[in-house]
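For this view, one protein chain was removed and the others were kept in their places.
The block that comes next holds chain A.
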Amino acid sequence: MIDLQGYGPRLLDGALVTIELAVLSLILAVILGLLTASAKLSRNRLIHGIGTLYTTLVRGVPDLVLMMLLFYGGQIGINMLTDQLYYAFDIDIFININAFVAGVITIGLIFGAYMGETFRGAFQAVEEGQMEAARAYGMSPLLAFRRVRFPLMMRHALPGIGNNWMVLLKTTALVSIIGLTDMVRVAAEATKATHEPFMFMIPVAMIYLLIATLSEWGFAKLTKRYNTGFGESSEWNN
């Protein structure tokens, strides 16, 4: 039936790279997104400005261009930095960026901006009354954040996070262009060698669809979890 001509194991390895890359950059993006959201909600004008600049620049430039800039420019930039360190302080270090780390950092940076917008909207959607109630209970700011603001915020942020995750998953395909061996690159190499594009591209597309379908299901579960107390009963509350 399907004859992968010996590319099967490599395709599976590539699929693993894709998944690892996607999950790691999602984690980075969520952290950066939370930081960006707090920067954009800050009253300090400088911090607010930096947050706005970051989200505007990143969302205005294609992912691939940013990826090429960071990947091809990153090593040169770091070399220049370490050279400066060497001349100034006589510190001799050599940092080599490998493609995987560069991929995670780039995708994390790009989606940090999108996540930032999602989280900002979600934080603003939390009713002030809830936080006032938490304070009235004598909760410390940290406890109030953990128990009240964060769970309430997640309810509004989840649809956005889900969308961003789907886009992020598809964006990981671009790392094959800058030389990381994910499943798209394996499929492209196999296609060039065997001249059978459908044989390799369609299984890869199926894996993407499978991951997308599974995560849709996962997000539906999470949404249900975070909608506790808001679901069907909200009809009576209004």
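Some notes on this structure:
We adopt the following convention: contacts are C-beta pairs under 8 Å (C-beta built on N, C-alpha and C of every residue); 3 or more make two chains touch, one makes a residue touch a chain; residues count from 1.
One rule holds for everything that comes next: contacts and distances are computed from a predicted model.
Per the UniProt record, the absent chain's protein name among "Cytochrome ubiquinol oxidase subunit I", "Thiosulfate oxidation carrier complex protein SoxZ", "Putative tricarboxylic transport membrane protein" or "Arginine ABC transporter permease protein ArtM" is "Arginine ABC transporter permease protein ArtM".
Touch with the chain that is not drawn comes from one residue among A:73, A:141, A:179 or A:218, which is A:73. In the complete assembly, the contact with the undisplayed chain comes from A:184, out of A:39, A:109, A:153 or A:184.
For chain A, the residues in touch with the chain missing from this view are 57, 59-66, 68-69, 72-73, 76-77, 166, 170-174, 176-177, 184, 187-188, 191, 195, 197-198, 201-202, 204-205, 208-209, 212-213.
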